[in-house]
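Missing here is one protein chain; the remaining ones are kept as they sit in the complex.
As written, the chains take the letters A, B and C, and residue 1 is the first residue of each chain.
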Amino acid sequence: MCNTGAFVSGRGFIVIDVGIVGGTGYTGVELLRLLSGHPQANLKVITSRSEKGVAVADMYPNLRGHCDLHFSEPDIEQLGACDIVFFATPHGVAQAMMSELMQGSARIIDLSADFRIKDIALWEEWYGQSHGAPDQVAEAVYGLPEINRAAIASARLVAAPGCYPTSVLLGLLPLLEQNLVDVSDLVANCASGVSGAGRQAKIDNLFAEMGESFKAYGVSGHRHLPEIEQELALMAGKPVSLTFVPHLLPIVRGIHATLYANLLQQDVDLQTVYETRYADEPFVDVLPAGSHPQTRTVKGSNMLNLAVHRPPGGNKAVILSVEDNLVKGASGQAVQCMNIMCGFEETAGLQSVGLVP
Amino acid sequence: MCNTGAFVSGRGFIVIDVGIVGGTGYTGVELLRLLSGHPQANLKVITSRSEKGVAVADMYPNLRGHCDLHFSEPDIEQLGACDIVFFATPHGVAQAMMSELMQGSARIIDLSADFRIKDIALWEEWYGQSHGAPDQVAEAVYGLPEINRAAIASARLVAAPGCYPTSVLLGLLPLLEQNLVDVSDLVANCASGVSGAGRQAKIDNLFAEMGESFKAYGVSGHRHLPEIEQELALMAGKPVSLTFVPHLLPIVRGIHATLYANLLQQDVDLQTVYETRYADEPFVDVLPAGSHPQTRTVKGSNMLNLAVHRPPGGNKAVILSVEDNLVKGASGQAVQCMNIMCGFEETAGLQSVGLVP
Amino acid sequence: MCNTGAFVSGRGFIVIDVGIVGGTGYTGVELLRLLSGHPQANLKVITSRSEKGVAVADMYPNLRGHCDLHFSEPDIEQLGACDIVFFATPHGVAQAMMSELMQGSARIIDLSADFRIKDIALWEEWYGQSHGAPDQVAEAVYGLPEINRAAIASARLVAAPGCYPTSVLLGLLPLLEQNLVDVSDLVANCASGVSGAGRQAKIDNLFAEMGESFKAYGVSGHRHLPEIEQELALMAGKPVSLTFVPHLLPIVRGIHATLYANLLQQDVDLQTVYETRYADEPFVDVLPAGSHPQTRTVKGSNMLNLAVHRPPGGNKAVILSVEDNLVKGASGQAVQCMNIMCGFEETAGLQSVGLVP
Partner (left out) sequence: MCNTGAFVSGRGFIVIDVGIVGGTGYTGVELLRLLSGHPQANLKVITSRSEKGVAVADMYPNLRGHCDLHFSEPDIEQLGACDIVFFATPHGVAQAMMSELMQGSARIIDLSADFRIKDIALWEEWYGQSHGAPDQVAEAVYGLPEINRAAIASARLVAAPGCYPTSVLLGLLPLLEQNLVDVSDLVANCASGVSGAGRQAKIDNLFAEMGESFKAYGVSGHRHLPEIEQELALMAGKPVSLTFVPHLLPIVRGIHATLYANLLQQDVDLQTVYETRYADEPFVDVLPAGSHPQTRTVKGSNMLNLAVHRPPGGNKAVILSVEDNLVKGASGQAVQCMNIMCGFEETAGLQSVGLVP
């Protein structure tokens, strides 16, 4: 048990039991970091087949003194007894366990790609395998609170958005909701720190390969594209066409999206449009006009920062969007969903300030 | 006022008023980050002559929503009305204001070098100027809780240790207290991230100068040497001789000290010595035997991690010590001192987990 | 004198005398690196007012044994006696010396922005000062060999292109020359290593500010925009409209341009178009279809690498372009111009292989 439960329950708060499937990757350890400081979450079980029996704090010494759990084999009964179960696994894993798990009462937040795409054939095309739990797809709620807050509150199964999609969707949302741009020609030029690629031993992600270098990748097609286009189309109420080019940054954390769209009319005050749309959102911050957000500003924080630009002499809107890919782009957003699902303060456990410098 | 006061006072905690002199540098913004999450600190005033009138959150957007103060000119009366005043200024500044400020009731925690060295002539030699408040030097308590907790609790003026000294002193403390090593031949080979050099426009600290590079500096003498030797001598009860070589790391945060000492006897279990000495310390963590601590493990955290090694075939003890230079090496330690001075939980506001990865 | 002259003249090559004005910045030291290995260049004089009398190799120890010159005050007579004079100075400096210098016989290669823009009013608007040598502007040849080789060969004054312009212009050239895209909607999303900002003590460029971070800058207008649009219009034979968004990478060297354009027709084989256009260019390398060039591949090299992409499902061409901003983006291109002007092999002194890893 993580050392938050006793402390918190003394204050009379409701405390829920939480399980994590697949806790050895970067989204897993980030969940641990966030939940260990959450006043209403009691971490009950964390699974990893490969690290079974290992103390979490031996693998991640930053958690020494904050978590005394050991990794265990996934056990449906044990997981099913939790209030909330997070999946921080590669795609395919949550699908395989989902129908059995959902026979119990636990509510699920899946951080993988398994339940994000509604069109099962499209999912199977991009992920190169047949879908393991097609019956649950329709039920899954896309876990972006800024568009789906009410549905998340009552969801049994939440599909937490990908890191790139979060930065792009929140960047374009006001433009599409209000039909301000030509949705047939959207460009998302994105750059991500390498923690987005996960904790896998791949030569391409070695420091010696990536240090002092920068490149695009996946220009011919990245798995986040269909997810982004699905959600953009829902916002716009019609199909959209997006050119999405991801790049790999020589940093650990952070996503920066530079978004280009052609305005349908000139006389619109974009700054006001954005400020109004996000006025009540606790984790979307529209910076003052003329700002250039830095990824470091939100390092370790659940904030997404936006800046709105209109370069002179044309009809382009240029939107800059930054987030920590492991927080608002993954584990922080998942905790935000948990807070909504459980009726907690939406910001509970998510108030830490970006680590600057 | 930072947005913590109301929230906390509702819980019936004591809340103190805090002032910061010189809040624009890295130790200043780090104090703001830590204090904005502290349940018992109400940030009342933050001064900066150069940025007078500027909103703190305009300069540091990571603090948007967490701090609505503006920088103001230093005003003795306003500062004097605070319970605790931090100086996050270059050396010389605290000295100039200290005698006037100490006529009031505020208690002071100075993060600069002004009151660390007891031998005023020595201070003047290393800092190249005459001391501006020699009368307060004797009264100042060296703010390393692990050796001075009781004195800190009742201090009017605390001189918070330098970043290098903290990593070296806590690394060598058990050896010297127990007379286990030859104190005439100590070596501290240290490496620091560049935030330790402060937020100053110096060519040497440009990314283009430091990126993909590494170097030693100050081999012929660094200002932290006399401070370290003073405290080591107090631990050992006799003069010591230290060779101290700092290096500049191409990272933002983090200090790593590799400490070498010759053991006076072979049959000592150093692991037990260290674990015993620090068993009750909330912010010193002795890792399991054989560990190699990483600076990232403590990034953003107030923890200092130690590992004890005895390379085969000789009588050397090799101690590895890591800290975040801006937290345990500066602002976090200052807040730890504040907690002790005010009778708060020593860990209040300092429980965040290191940001890994 | 740099130690190349004697060695080379023994082989019967022509050796020219070279001067550099403003040799202390990054383009200056890069010129020194390249020229010290050039078989036909004899470095005669290097000027710097601020470092007058200092040995070049004391300031840049990598040149110890390769260059025994000292910085001197600029002297028109001494410079005028050189065959080629490079200006590696901030804008404004070359203008101030140009009319006097051009009364002699030296030929000039200016790496600054002083003579790139033909429209003097436009130059004055973007650079915020009146132009100091408007009479020489018309005579200046834009030093991009791939479009102006013949004119460069006979030029008295060459205006070497900026770093961003080189990456964008060579990336778009085949599309515009052949009228393949809609020139009213071009997007250049570029990212540069910080050496492009020069060796100036600016807080924004500190390692502690830039490390582990990424941001856009100058979205509302960057000085390289009018230069790029001028040259694109010449290529297209009509005005063009470009949205140019530069970003700052936490690396020292390297520019990556991601270029977006809408194709006017679908049935064009872009790979062949690019390979054909650049078949005879020694320093433009079109990578195999599907490639994602990395900036490190050209680190220290004069090569610019291109890759051509057509994301499925739309009419976008996406061109990826990488260069070393200090070599093909500045000093290497200037040396390439020198080779052309002097009738040397165009690749002389420029054949070093990119430093990988």
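One rule holds in what follows: contacts are C-beta pairs under 8 Å (C-beta built on N, C-alpha and C of every residue); 3 or more make two chains touch, one makes a residue touch a chain.
Remember, predicted model here, so these are calculated numbers, not experimental data.
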{"item": "Which of C:72, C:112, C:189 or C:305 contacts the chain that the document leaves out", "value": "C:305"}
{"item": "Contact with the hidden chain (one of B:78, B:178, B:271 or B:294)", "value": "B:294"}
{"item": "Given B:253, B:277 or B:328, the one touching the chain that is not displayed", "value": "B:253"}
{"item": "Residue among B:81, B:151 or B:318 touching the omitted chain", "value": "B:318"}
{"item": "Candidates C:185, C:212 or C:323 - the one touching the absent chain", "value": "C:212"}
{"item": "Hidden partner chain, residues of subunit A it touches", "value": "26, 193-195, 197, 199-203, 205-212, 250-252"}
{"item": "For subunit C, residues in touch with the removed chain", "value": "11, 26, 29, 33, 36-37, 58, 60-66, 195, 199, 211-212, 252-253, 285, 287-288, 291, 293-294, 296-301, 305, 326, 351-357"}
{"item": "Sites on subunit B contacted by the missing partner chain, in the whole complex", "value": "185, 187, 189, 191, 208-209, 211-217, 219-221, 241, 243-245, 247, 249-254, 256, 258, 260, 262, 290, 292-296, 299, 309, 311-314, 316, 318, 320, 322, 357"}
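Keep this in mind: only the chains that are shown with their structure count from here on.
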{"item": "Contact pairs, highest-scoring chain pair", "value": "A-C"}
{"item": "Label of the chain whose CA centroid is most distant from the centroid of subunit A", "value": "C"}
{"item": "Central chain (distance from its CA mean to the mean of all protein CA atoms)", "value": "A"}
{"item": "Distance from subunit B to subunit A - Cα centre to Cα centre, in angstrom", "value": "35"}
{"item": "Centre-to-centre distance between subunit C and subunit A (centres being mean Cα positions), rounded to whole Å", "value": "40"}
{"item": "Interchain centroid distance [CA atoms averaged], subunit B/subunit C, Å", "value": "46"}
{"item": "Residue list for subunit A, restricted to those that touch at least two other chains", "value": "211-212, 252-253, 293-294, 296, 299, 357"}
